[in-house]
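A protein chain is absent from this complex, but the other protein chains hold their places.
Moving on to chain A:
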């Protein structure tokens, strides 16, 4: 088991999770260094989304340890409100982007971005607005600040969702199949935004079905199946010369379905 060092941003040690009788994570070890990008691929039901969701405790793990920047995320010793306070604080340092965007439909695009910094960090309206506009600018949607999510396309919604997550100045960004629900022609605009984050050395964990993108953007790639990490390597090696039969089968099937 690796020890946490000052270069590690996210670290998982022997993480286990079960839903009833089904063990979906069977002891996962993972380490993402500061500024690094790791992609997690694998078939549906492999546990990759559960893994990502357990990092910010949207799924509570049953065993193991999760560390963010040296601070333990899961705290079996804390109960009730004490844990609630702890996890709310931890989550402010992690941005999460969901497959189905989950924008707040009753708030304008700008308000979606500014709500958390205003309410959680006590930022005043003017600074929050400036921050919000800067982030919308960044994802190319400054002109949509006043509109409501219902009038945005899927790609635009996801870009707003990224801006919303960035507004808390997170130490790490978690992407849970961020482009899986998008029409093919809208995938690229979201990928572009993620790429620009990569260029700024944001630490990222990306669960994805976009093999080409994963290969292009990440520093490390991981193939999961049946709740275990089957194989991990540099993206070039994992995608071109996988060691494991299961990885080869998955990649073959996946490439065939995308062709």
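Rule of thumb we're sticking to: contacts are C-beta pairs under 8 Å (C-beta built on N, C-alpha and C of every residue); 3 or more make two chains touch, one makes a residue touch a chain; residues count from 1.
The rule is simple: contacts and distances are computed from a predicted model.
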Write down which listed name, "CoA transferase subunit B", "Spermidine/putrescine transport system permease protein PotC", "Protoheme IX farnesyltransferase" or "Amino acid ABC transporter membrane protein 1, PAAT family", is the UniProt protein name of the chain that is not shown. "Amino acid ABC transporter membrane protein 1, PAAT family"
Which of these touches the unseen chain: A:67, A:96, A:145 or A:163? A:96
Of the residues listed, A:8, A:56 or A:179, which one is in contact with the missing chain? A:56
Options A:61, A:116 or A:136, residue touching the unrepresented chain: A:116
For chain A, which residues touch the unseen chain? 56, 58, 84-85, 88-89, 91-92, 94-96, 98, 100, 102-107, 115-116, 119-120, 147-148, 150-151, 161, 164-165, 168
